[in-house]
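Of the protein chains in this complex, all but one are displayed in their positions.
For reference, chains read A, B and C in written order, and residue numbers begin at 1 within each chain.
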Amino acid sequence: MTSKAKQARNLIEGKPALIVIDIQKSTFIDDSEVRSIDNMPGYKDRMIAARDLVDAAHDNDIPVIFIQEVHRPDLIDFGRELDGDEDVHCLEGDPRTEVAKEEMGFRPGDYVIPKRRYSAFFGTDFEILLRGLKADTLILCGGLTDVCVHYTFVDGHQSDYFCRVVEDCVGGSSIQAHEAALRAMEYLQTGAVQSRATVIQAMSAA
Amino acid sequence: MTSKAKQARNLIEGKPALIVIDIQKSTFIDDSEVRSIDNMPGYKDRMIAARDLVDAAHDNDIPVIFIQEVHRPDLIDFGRELDGDEDVHCLEGDPRTEVAKEEMGFRPGDYVIPKRRYSAFFGTDFEILLRGLKADTLILCGGLTDVCVHYTFVDGHQSDYFCRVVEDCVGGSSIQAHEAALRAMEYLQTGAVQSRATVIQAMSAA
Amino acid sequence: MTSKAKQARNLIEGKPALIVIDIQKSTFIDDSEVRSIDNMPGYKDRMIAARDLVDAAHDNDIPVIFIQEVHRPDLIDFGRELDGDEDVHCLEGDPRTEVAKEEMGFRPGDYVIPKRRYSAFFGTDFEILLRGLKADTLILCGGLTDVCVHYTFVDGHQSDYFCRVVEDCVGGSSIQAHEAALRAMEYLQTGAVQSRATVIQAMSAA
Partner (left out) sequence: MTSKAKQARNLIEGKPALIVIDIQKSTFIDDSEVRSIDNMPGYKDRMIAARDLVDAAHDNDIPVIFIQEVHRPDLIDFGRELDGDEDVHCLEGDPRTEVAKEEMGFRPGDYVIPKRRYSAFFGTDFEILLRGLKADTLILCGGLTDVCVHYTFVDGHQSDYFCRVVEDCVGGSSIQAHEAALRAMEYLQTGAVQSRATVIQAMSAA
């Protein structure tokens, strides 16, 4: 059933911003088999692929916002984050916590937003920045698909943003969780799940 | 890997509250085959089962909070909710939008919180109420497992509440989505997914 | 000193909305000398004057949003509101708590937002509504100038809205507090404090 209240949407509605979620040094410098947070196979390659989105955003004057998970070293701000599958992670001062600026082609003029929770909206100035930029469409990449990406999408959705997720530039805690999260986001906004190629094309056309 | 920062949790930590999410009249009076929001098979029976939790909460002086999805009739507050799988739903003044008070055994002293978005925390006085009640553990039932239940869980989790979801008293948009959401919640807090029988037992012991 | 970053503003920037704060029946039906919340002399007349703004908004198709302070009868949601000068007030179910719809010329299509705290933004769906309306400028009237009006102004200001307060259609807990709050709002946005006549004229021109 489709009522008249529903309408088709473009991949980019209004003004876009690229949101790069938690692509941090640990992905590139930590090869330990046991990690504080599980990653699906091919995770690192998916983060490397996100670099193409950053380059395309730069080429088309689309703002790029890097979200960085970071916790205070005395663990005071972990809340319930250690009650589940994740162990202590992303401590301030640990080199693995740094945004992967070189790998991602970070440029002056790009933004960094540290966060303590999964959603980039929670306890941060993300929304202040989005309002300043007058952004309408959030294009999400990074990880984890089923945690920080999914829950940032949800808050963006609830705050009236058009949200898109680039399926080959996000990675989950497992393939199953990754795919379920993509389906959940597509449920919220039809056409939310897009490929890198299509998004880059839309960025050029914007 | 388990660091010393992690610790086992009881089903009920501190003071509990039962959160009944979006169990509204439509589930009981609307038998149309095409619905504005899809439900998995057995959905209605799962909502009926939630009544046992309400009764147990009443018996044990545990606060009961009914969350009610409701939208303004001029559709002004739908935001992006019509950009996805859902159609116009839960309009104010429609009898199907009413909380299923009779079916759920609603009593004076129970609370009702209307909401416009998926998370019960978003744009509501839910957190004001939880603080007044000094609640620590949120026990969730109702629907949809993969939308309002999941996203209320996430916001509760991010706000430092212990969150539990009663797996046989929640229902999803599909079985697949229901199960994926349960796994996502269990990822966030180990032991989050519990059965009705176990929760009722814990309520009695609390 | 004025840097280039500063710029002059119109009384109405973009799309306006009229925000009528806490004009409730108690002002019109409660003549007790000892009140749960103090009011400055002439308070009632100032609320009556706000009716002209409502009429002008209706005449010019400007959305009207009535904010209503209301607390749950078991006092669970008062938070710290009884730690200061105010006593128990605005209980749900008390006829004095109702929005003064007749006195204010409430029409179908106007909005009502109940709130538990001073700011209309805190624990409410006010911002969801403002986004739906695409409002840019908030025109405030009602009471108390130094409490709910002031703190709604501040949150609107912090959320990037252009905020105006109609000085002869707001009333404070005392004349001194009323005037101090007007100065504080003018500090935040130059030209924020306006008279009823000027605002009505700007509404017609909008």
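Basically, a residue touches a chain if its C-beta (ideal position, glycine included) is under 8 Å from a C-beta of that chain, and two chains touch if they have at least 3 such contacts.
For clarity, every value in this text was computed on a predicted model and none was experimentally measured.
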| item | value |
| --- | --- |
| Touch criterion as defined above, residue of C:V112, C:L133 or C:L188 at the omitted chain | C:L188 |
| Residue touching the undisplayed chain, where the options are C:I48, C:L133, C:A180 or C:A206 | C:A180 |
| Contacting the left-out chain in the complete assembly, out of A:D31, A:D61 or A:D74 | A:D74 |
| Touching residues (missing chain, whole complex) on chain C | 1-3, 5-7, 9, 34, 36, 75, 78-80, 82-85, 87-88, 117-119, 122, 146-147, 150-151, 154, 157-163, 173, 176-177, 180-181, 183-184, 186-190, 192 |
| Residues belonging to chain A that touch the chain removed from view | 72, 74, 76-79, 109, 111, 115-117, 123-129, 131-133 |
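Heads up, the rule we're going with is that only the chains that are shown with their structure count from here on.
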| item | value |
| --- | --- |
| Fitting chain A to chain B on CA atoms, where both chains share a sequence, rotation angle to nearest 5 degrees | 180 |
| Same vs different contact residues, chain B with chain C, by half of numbers used | same |
| Centroid distance [mean C-alpha coordinates] between chain C and chain A, Å | 38 |
| Between chain A and chain B, centroid-to-centroid distance (C-alpha), Å | 27 |
| Residue list for chain B, restricted to those that touch at least two other chains | 78-79, 117 |
